[in-house]
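The complex appears here minus one protein chain, its other protein chains still in place.
Coming up: chain A.
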Amino acid sequence: MGTTHIVDRRLNGKNKSAVNRERFLRRYRHHIKRAVSEAVHKRSITDVERGESVSIPTRDIDEPVFHHGQGGRREMVHPGNREWITGDTIEKPQGEGGQGSGAGQASPDGEGMDEFAFQITQEEFLDFLFDDLELPNLARKKLKDTEAFNYVRAGFTSQGVPAKLDVVRSLRGAHARRLGLGGARKRKIRELEQQLAELKAAPHEPDPAFCHSDQIQALEEEIARLKANVRRIPFIDEIDLRYRQHVKQPRPATSAVMFCLMDVSGSMTQMHKDIAKRFFILLYLFLKKNYKKIDVVFIRHHTSAKEVDEEEFFYSRETGGTIVSSALRLMQQIIEARYSPAEWNIYAAQASDGDNWNDDSPICSKLLAEQVLPLVQYYAYVEITPQDHQMLWYEYEKIMARFPESFAMQQIADAGEIYPVFRQLFERKAA
């Protein structure tokens, strides 16, 4: 037969629809954003890094076409008659609509759909989550920790391993060299051959004196010599070889360090800590989207501060009073010891229920203003309390007035407010 051509396309790209899918998401981004922020409210902490199912009312995404409406007189032929004969009448079901208006309207699952539901991936989820948010004072610090390299093409080189030999380039070079070395000689050969032919074509002279036999012989010898020369030019030579060159390029990686400061004194309940945790998680995810490398430092404090690991930070219980300045001081020490502001983007988030020893609050304010804020990109303070503010809040308000660029504070009363507050803190400022 031979007219059939069988092709294996399985290895061809399967993401042909990616662009169209992306277009769809872009078009309905408002719907999706709403779904995403609702999802953040509802989800538990450990759950933020996951895709989400999004529903959009079908009527919002309908593609309208002219079609028949209900009403008038329609006749439809159906299969599967059992008991009816011509002229029978059938009661119309109550309520308008009744029988579907016929072919073409039914949805693929056989039932009417009011919602168009689909999945977005985790990455898209985060994109929508942090859409419109911007890192405050995003500064590209010195490249540090360039742990990865990209290999990029960088022209050709005359030395290399056989695997990188570029055949076309090499042969092109060889060709050029052969032309360069042999061209003049070949031209000479052609000239001499022409002379030779002319001499040979000359009428035969019986007189050896007029006969050009010696000239002919000389020409022939010269031609032979030149030809031998040309023949000695090698087809390809070492110097023709060209190798593809790749050079290492450091992949720029800006790094950030995030300080999580939390009050763990007796007044902080587990509920407070959960709320704080969500806030920290949001911040962490947000930074992760923007920086390749992020260090997280957990500092907890009651009357004294301590650097701890994540587990201890969130789940061990403490009692006692509160001295916030201890944490600030520790943070400053850690920055000095490990995170030079020249190389790190430093972010800090502090969560507290607002309790502090009254004597300490002015100290905090001073520490922040003079020691900490000059070093950090951004310092966010969330107070988790439904009650009235205490001393610390008012001190911090003064700071906010002085450092509107790098300091922000908000109050959170319950878990549902975290995301809005987070957004507010990191909202994209009009450029």
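Here is the rule we use: a residue touches a chain if its C-beta (ideal position, glycine included) is under 8 Å from a C-beta of that chain, and two chains touch if they have at least 3 such contacts; residues count from 1.
Note that in this section contacts and distances are computed from a predicted model.
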"ABC transporter permease", "Cytochrome c oxidase subunit 1", "Phosphonate C-P lyase system protein PhnK" or "Stage V sporulation protein R" - which is the UniProt name of the missing chain: "Stage V sporulation protein R"
Full-complex contact with the absent chain, from A:L25, A:I216 or A:A415: A:L25
Residue among A:G87, A:P162, A:P386 or A:P404 that touches the chain left out of view: A:G87
From A:V77, A:A163, A:A228 or A:A342, residue that would touch the chain that is not displayed: A:V77
Interface with the undisplayed chain - residues on chain A: 1, 3-10, 12, 14-17, 19-27, 61-82, 84-92, 98-100, 102-104, 106, 108-110, 116-119
